[in-house]
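Only a part of the assembly is drawn; its chains keep their places, and the rest are absent.
Naming follows writing order (A and B), and every chain is counted from residue 1.
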Amino acid sequence: MPTRWTLDPDRCFDPDPRQRDVARSLFDGVRDLPLVCPHGHVPPALLADDAPLGDPATLLVVPDHYVVRMLYSQGVAMEDLGLPRRDGGASESDPRAIWRRFCEHYHLFAGTPTGVWLKQELIELFDVEERPSAENADALFDHLADRLADPAYRPRALFERLGVEVLCTTDAATDPLALHVQLQQDGFMVRPTFRPDAVIDPTRDDWEASIELLAERSGVAVDDYDGFVQALQARRTAFREAGATATDHGAFAADVRWLEPDTAAATFDRLRSGRADALDRGRFASHMLAEMARMSADDGLVMQLHVGSLRDHHQAVFERFGRDVGGDIPVAAEWTRALRPLLKRLGADPGFRLVLFTLDESTYGRELAPLAGHYPALRLGAPWWFFDSVLGMERYLDATVETAGIYNLAGFNDDTRAYPSIRARHDVWRRVSCNWLAGRVVRGLIDEDVAPTLAKALAYDLAKSTYRLP
Amino acid sequence: MPTRWTLDPDRCFDPDPRQRDVARSLFDGVRDLPLVCPHGHVPPALLADDAPLGDPATLLVVPDHYVVRMLYSQGVAMEDLGLPRRDGGASESDPRAIWRRFCEHYHLFAGTPTGVWLKQELIELFDVEERPSAENADALFDHLADRLADPAYRPRALFERLGVEVLCTTDAATDPLALHVQLQQDGFMVRPTFRPDAVIDPTRDDWEASIELLAERSGVAVDDYDGFVQALQARRTAFREAGATATDHGAFAADVRWLEPDTAAATFDRLRSGRADALDRGRFASHMLAEMARMSADDGLVMQLHVGSLRDHHQAVFERFGRDVGGDIPVAAEWTRALRPLLKRLGADPGFRLVLFTLDESTYGRELAPLAGHYPALRLGAPWWFFDSVLGMERYLDATVETAGIYNLAGFNDDTRAYPSIRARHDVWRRVSCNWLAGRVVRGLIDEDVAPTLAKALAYDLAKSTYRLP
């Protein structure tokens, strides 16, 4: 009989007894603070509909690209994990079979953040008592299905149980926002985030269609560049009225550079009439990022910029399964030169706030911390994606705090689609940041009496203040 | 009188008592596993001839570029270390004088992996009891010479004493392979590795001559591109028949890109007729790497790719002493874009396996771990060269495991020319990886009951399975 699978109450903490004592004490002070979630990908419909979360495989395996990629890398076909094929080809439709494959390969997650999150989620939220394995896969499936059928596991009930104070979603610029309005009327603090990539980046396939939708949604004719800008401003206003405090932008590189107004207008016309080339498209995308910054300085929406992922690296997987299934790979980033034109104009503008996210850790200490340690408008976003992990967080704090200080960081965000894992993710950050502070305290580098304030800042305050959440 | 020079039985382990206990226990489980050596540079003749290993200086100083470069960097002339000059100029010919210079400068190795390996080798294998110094240089020389004259220190006797299960050598594509056949007949598991750089890279001076030799060795006329490809395939077959399971490739950059078949054939003709330019040469080398990948997918030989060294950086040293004397310097690497064409075609091919090695640690977490955590064909090679060190290994595990998991790593290889140091090198890896796992265990991030399996995987299983060793 297997021993019971348990959570170490001191997980993430260094083993040194003195550091552990300080870490425990700091963590006790922040463990139960409400969760501030300023950036993530939970669909608002999940909470608006409040339907049961579904079977274990459809909830925990199929939509989680961290899980899918790891199994795929070790030879499990994505079809066998139930990922729908774009060509309508066959995929596994039996959730139990998918779950079994996941359990058979559970050892692959040893030492990964996915393993850490899953363990906490399974034990704390779902009362699982054994590590998943080929042997217990079926029993576990039944156990989880049982729990998920319980109304206590409905999304709205979990919102409270997880302790969420505010949850920001990520929404297309053309989103009708009706769900957010409804949720707020029902008393759930779910805020939209303005994500205009599809409408401002003409290098995308869906740009034309998105522009049509933008015109429709905004009620502004998008016949020329002026109309385009007005439509965007109308949508930003609608987002603000629906509770948004931030925008979000993904880009391959950080080049943000204004075109001359006439050039911008002429480029827009070329784009719309199909006479634009690749250079036009790239320059217009970069210009529109700059315009989003200008509008942020005006309307106060905090601008988030995520840079450096080569999306859909594996063409065959993209063609068969589409985006966001684990085939996005980072590249080296450059910030110092790329952001200079933007910061020249807005780096000290009190209305402007820019939160930067990188997948290139070598830029933390070399570029991002020095930038954030100078420009009033800048804050450093939480460790992103592959680096939302125990060691990733430690390297982030190691590389940024000495140069930028604690107060130029943006706190934490969970960036997740996996709604039930939210608490586990914040828990890791709170533990790691408390342990990191404890390490500084026992080395005499941070005064012990100020450490609790810093721990609370990292766990709660900085996320709220950075994102201008009330 | 100096105190006795001893090995710390807990060397490489963190000092924290709890972590040390777990590390010890994990290491106890792997310490005596046989050594799997899937990549290295021990000359097969060493074992085939089974001649005495020579005097201490000729064994431990002259051929070890780690040793030579360190002494050279502090002002010791390479001539004075006995390195033969290509122009026939004088070099120190007295091994005892060379050994004395080495001992006088032994303090330079404090904190380096060379220091760690030498210490273990001298104490464990050669029963040395004092740290080398100017004072004891002569006595040490005599002591070592004594040991080396003993038949127990012959290469074949050491093979057993070192506990080698399988030793893969690195061999020119034109190698006759007779020594490997003989060694296997004599019961020594020494396998060749197909290293075709000289025949597939026309940027090298020796390309023309190597092509002639390739034709001779393969028995295939290399009159045109088709013949060239057939000759290569014939040699790959010969290597497989002689026990090879892998190929090895060194390249300045990771660009691997097929030419159109016609273009490849025409470029080959231009190269052979002396009408090719630098661009032709570079493109053809990149194409042939891609072709090697294609053949690997067919014949199952595991492909190793080592990228990012600017060879013979110091021209004067190269001109006087030739290659591989410590003047190779790394440059920044790029993998995400460079490998995309190759992985598009073969990244999910079940016959293909590619093991990647880098000298640019910033690519571990940014590019290599995300790639290996997605593509089924990829495995991450062991920390290479300058990073085959205690801290290099720790940074490697820190930067890769969270993203790629343990099971997308390729285990360890010693990559050494220094035959008697093999055990010390594996010992460091086994200690460091056990200590790393122990750190995860005491922080509650890896379940203690699975850690022994992971330790064995890193010490033994992954090297065998990655390299398809039976």
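Keep in mind that, in the parts below, a contact is a pair of C-beta atoms (placed from the backbone, for glycine too) under 8 Å apart; a residue touches a chain by one contact, two chains touch by 3 or more.
Since we're looking at a predicted model, the values are computed, not measured.
Each chain in view is the same protein; 2 are placed here, and the whole complex, as held in this structure file, contains 3 copies.
Keep this in mind: only the chains that are shown with their structure count from here on.
With centres set at the average Cα position, the gap from subunit A to subunit B is 40 Å.
Across the interface of their complex, subunit B is touched by residues 3, 5, 7-8, 10-16, 69-70, 72-75, 107-113, 115-116, 131, 310, 313-317, 326-332, 359-362, 386-387, 389-392, 395 of subunit A.
On subunit B, the positions that touch subunit A within their shared complex are 16, 18-19, 332, 334, 336-337, 340, 343-344, 347-348, 350, 362, 365-367, 369-376, 378, 398-399, 401-408, 437, 440, 442-447, 449-450, 453-454.
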